[in-house]
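All protein chains but one are shown in place.
After this line comes chain A, so read on.
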Amino acid sequence: MADKDEEICFRKETISKLLTSFFKEDKTKLSSEAALLMAEMLKIFVQEAAIRSQKQAESEDCDKVDIEHFEKILPQLLLDF
């Protein structure tokens, strides 16, 4: 009975502030479209991290996802992004 339409996502404003805070130059700005797309990117990043960690936990027969499962999948995750 999950409400599929209500997909959890990052707020455009949060992403915008976050990314601009990391820019080296003051003059660099982020377009509205780019902010929305980056919100998607980040959502996918988190989803991938989560699902790969879950699969790792599953392959080790654990019923809870613990930090070592995340640590094991982290290198490949970073390489893939």
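Going forward, a residue touches a chain if its C-beta (ideal position, glycine included) is under 8 Å from a C-beta of that chain, and two chains touch if they have at least 3 such contacts; residues count from 1.
Heads up, the rule we're going with is that contacts and distances are computed from a predicted model.
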| item | value |
| --- | --- |
| From "Eukaryotic translation elongation factor 1 epsilon-1", "Trafficking protein particle complex subunit 2-like protein", "6-phosphofructo-2-kinase-domain-containing protein" or "Centromere protein S", the hidden chain's UniProt protein name | "Centromere protein S" |
| Touch list for chain A against the chain that is not drawn | 2, 8-11, 14-15, 17-25, 27-31, 33-34, 36-38, 40-47, 49-51, 53-54, 57-58, 63-67, 69-71, 74, 78-81 |
